[in-house]
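Mind looking over this structure? Questions follow.
One protein chain omitted, others in place.
So that you can tell them apart, the chains are marked A and B in the order they are listed, and the count of residues begins at 1 in each.
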Amino acid sequence: MADHEIKPSICPYCKKEFDSIDAMKQHVFKAHRGSDPPSPEGDIRLNINGNDYYLSVEPRWTLYDVIHDRLGLTGSKQFCDRGACGSCTVIMDGKAVLSCMILAIECDGKAIETVEGIAEKNHPLIESYVKHHAMQCGYCTPGFVTTSKALLDRNIHPTENEIKEELSGNLCRCGTYPQHTIAVLETAEKLRTGKADGAEKAQGDG
Amino acid sequence: MQDNLRRDPFPLKTYKHIGERGPRRLDGYHKASGRADYTMDVQLPGMLYMRFLNSPFPHAKIKTMDTREAETFPGVRYVLRYDNPELPERASMGKLTGIYGDPPPLSGIAHFEGEPMGAAVVAVSEEIAEDALELIRVEWEERPFNLDVLTAMEKGAPLSYPEMYPDSNYWNNGLFDEMTQGNVKKGFKQSEKIIEFEFNRRSHTWIGPERPCGVFRWKGDVAEVWVKQQRPHLVKKNLSTWYGGVPMNKIQLHCLYQGASFGGWVQVPWNMGPLYCAGFVSKKTGRPVKYTFTRREDFYGESMDEGVYRFKVGFNMDGTILAVECSSICANQIFPVFNAVNHIRESTRVPHLYGKIFSIWINKGPAVPTRCEQLPATLSLTAVFSRVAAECGLDPVEVALKNDGFEGHGKDRFEKEKKGLGFPAIDSLKECVEKGKAAIDWDDKWHRPGTKTLPNGRMHGMGFTWTNEWDDSLGSAEIAIRIERNDGTASILSMGCDNGVEAENTYCMIAADELGLRLEDVSYNPQLDPGFFRMSPDSSTNLSVNGWAIRHASRILKQRILEAAVAPTAKTQRGSMRPAFPDCKPEDLDIVDSVIVKKADPSEGISVADFVREAGQSGPVTSTESGGFRWAFTEPLFAFSYHVQMGSYNPENPRPHLTRQAHFLEVEVDTDTGEIFVVKTVNVNDVGKAINPMSCEGQQYGGTIMGLSRGKFEEMIYDPVTGVMLNGNLLDYKIATTLDVEGPIDTILVESGMGYGPYGSVGIGEDVGTVMTGLLGPAVFNAIGVWIDDHPITPEKVLKALGKI
Partner (left out) sequence: MEPKKHKETDDMKNFIHYNAYSIEEAVMLLARYGKNACVISGGTDLLGKMKDRVLPTYPEALINIKTIPGLNAIEEKTGKLSIGALATLTQVAEHETVRSNCAALAQAAGRTASPHLRNMGTIAGNICQDIRCWYYRAPKNRFSCLRKGGGRCYAIKGDNRFHSIFGGSVKGGCVAVHPSDTAPALIALDADIITSKRTIKAEEFFNVGVLHTTTVLEDNEIVTAIEVPTQNSVTKSAFIKFALRKSIDFPIVNCAAAITRDGETVTAARICLNAVSVVPKRVKPAEDRLVGETINEKHVGEAGAAAVSDAEPLEKNAYMVELAKAIVKRTILACGDTEGG
């Protein structure tokens, strides 16, 4: 610490000096905190994968913050945190959306589906993904699965081009794009012919 | 076994799982279902979050720092300052940290904008830690800085790292800093033509999807850590030297699924320093501490090829290359780098070579292996060969075949070398190019540069490049395999990082075939720490080391099983039970589909499961069944082995690279907008033996997409005035989407058997991504007839080359 630097045990608000940083901190909490403005919070109910969750959320928390950090549904991933990669995709109101760019407080009452829910239902997409090795490091994979599932919920006759367009917002650094198209095409076939081997068939609305 | 220098003398006679397509991935369900845990997902009770101050300047020292408001911000539990007297001045952060040697875990001087340094705030949430960071008030001593290797080389240029390098910005550090073969002066004299040209590659970076992070928790004097790390053994090693010393047997290491780094993380202070700080604060607060970097902070380094390459090439008009001289001026090489002419040396008969590297310090992040450190060498081979082909008016494939060889020797000597090492003398390059040419209709489609306009108005181009297929990992692997009680399944034990290349499956396939087990009976969880490590990351073609170790361990274990099968069992001081196979010798037995059988009569056997029996406190000798061997207690069935390798990293005794890779590209160039469309890609890799073909294909797809992405878009852009990085996010730093590699990617594997790895295998992990990075250049040249030697090749550069701006 430079000579002219301010001693760390001097209160930054009233300049009183203390013996230690800890003593100074205690002073700040007593003398200057006073009436803190209350954290503006909202109470919301989220229905995630069919289960209701009742939460008190800060306005600034994104849906990803709540799902991943607070509810422990760690399947959704955060690659870019700016809406540019698709790794945090969840399905809300039947649409593939980016949970890192949605405020949780605005999702009160919404039904949300995450990759965990898709796996719990044994959706045939999961097996197709495993079979065709549509993953390497796996970090982007949940985002692809949810986006693909939202596509198949709307359309079980997608062309190869339609699949690529729909997945064009999902970044994969390991470069697994070719395998995703194959996996989704195969899943669409399974859904059309009702041949979801040994697994429950996915319902149209997820 | 060490450094296999010859053909595998004892491959298997038949393969069952090795070479099979589509084994079920061990990690597949976890990753597709969202159940794969990564370090970023770790949450522990009472965990605190650590975030670092970032330097707003490219070169600056902290003069004063007032952290009092941050200290007293609600929710903050600790503020760690760089000048905390309890922090050591130096701590072991990993070997080969270049200029840093052993740096301080938290620095007071920044050498690039955005560098995490100065202070770390630890709070009950990430948001609070970030809010509190903004309250830290720093007085900075701004220093002059360099952003460009050429200006940093000039006399009078400011010093980028004055404390470490007070004399100049030049550092001579390479393994092959200067490489000489023959005599280039002589070669130029003999050449019919000489050309000189310059190639510029702008900086690009790894973009690891999982952001850097780690968790540290003390349990008494036991250090428990979770790390995003490609080399977990380094973590343990370095950690053991910290805080006055932590015994290795008191370190609990978790290396969960890894959200890819492609290098990046390798051996640099920003990897280990935050972990040190987290451990320090964890001790102070008594709580687990998790540090995280933002996406912006992950842009703290770059790949090793940023720089300017100057070539002088002498050749004859029949395409024979006689001399190549290259001076490469590369940025921030903290890792000993291969010389830019290295691949030409390794893969060709070019007799005269001289390469000099100037490693220049500039105020950007460190240049580290990023898929991979051989970028300068492969870019150079591509640049030289495609130029020579163009100058001679020849098909570049012909020029490649003409110059194929090794270390200055031609085909005849090459063949002799292959045979001498016990390999079949297969012309790998010829096979690769023939297959590739057929797949892309090369003979019909290739044309002279700038001569083909399509009906849609675009110009058509065909590109080709090649080099050796490499896997020369320097390192060691320790592997153990255990047969589990109760069901006779096999567990491979060794810690390594799983970053998605499906190595674990590959090792299971080797073990299954070697042991005679069914593939579904072999499993491998690399996240468990049995106290020893395989070589890691496998994306660095570590199969050539790990594969051997798996095989050795498997063979030892199989022998052990067969010996136990013929030996008396449940041996105590009071007696013993009959063997499972009385009157047999081990060589009379085999294991087939997880059943120990007599070779003479395979219908007679006992499953491995039944053989090993139960485990447990009530003991295996509890059965009241009558009849011989079913009473038995078999000894624990466990074996370990290891492999050590120096490969090509040993300049005294390099192993010639015998196999080749060839890549073809078809493009269309829109001459009004400069846009490049990738119509088709063909990758051909001679992997010697494709143990896990789908894993190899994954590397071909992935390498192509990354290579073309780098060729088209990727560049780290800095404000020239302030040195601030302008595109530190995934919108402005562009990596390819699924729509950006427009056409199909054909993947072809050749299996010549000419690899030093087990069964004649050669690696592929780094290869395609590295080589494809330079292929856009020749393809675009073939389309428009003008060289663009400044990568990435953006529309702007195409328009400029066409004379439109």
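Note that a residue touches a chain if its C-beta (ideal position, glycine included) is under 8 Å from a C-beta of that chain, and two chains touch if they have at least 3 such contacts.
Everything quoted here is computed from the prediction, not taken from an experiment.
Touch with the chain omitted from the figure is made, among B:Pro56, B:Gly108 or B:Pro654, by B:Pro56.
When the full complex is taken into account, the listed residue touching the unshown chain is A:Arg60, out of A:Lys16, A:Arg45 or A:Arg60.
Considering the full assembly, B:Glu69 is the residue among B:Asp37, B:Glu69 or B:Asp610 that touches the omitted chain. The omitted chain makes contact with just one of the residues B:Tyr29, B:Tyr170, B:Tyr243 or B:Phe713: B:Phe713. Residues touching the missing chain, restricted to subunit B, are 56, 66, 68-69, 72-74, 127, 130-131, 134-135, 137, 296, 672-675, 712-713, 717-722, 724, 726-728, 731-732, 734, 736-740, 742, 794-796, 799-800, 804-805 (touch as defined at the top).
By the touch definition given at the top, subunit A reaches the unshown chain through residues 12-13, 32-33, 36-37, 39-40, 42, 58-60, 62, 81-84, 86, 89, 95-98, 101-103, 105-106, 147, 165-169, 171.
Definition applied: only the chains that are shown with their structure count from here on.
Spacing of subunit A relative to subunit B, judged by their CA centroids, is 28 angstrom. Against subunit B, in their complex, subunit A makes its touches with residues 1-2, 4-6, 8, 10-12, 21, 24-25, 28-29, 32-33, 36, 60, 68-69, 72-82, 84-85, 87, 114-116, 118-119, 125-126, 129-131, 133-142, 145, 164-165, 167-181.
Contact residues of subunit B toward subunit A in the complex are 22, 24-25, 27-38, 40-41, 43, 63-69, 71-72, 74, 81, 83, 127, 206-211, 257-260, 262, 294-295, 499-502, 694-695, 698, 701-706, 729-731, 735-739, 741, 744-745.
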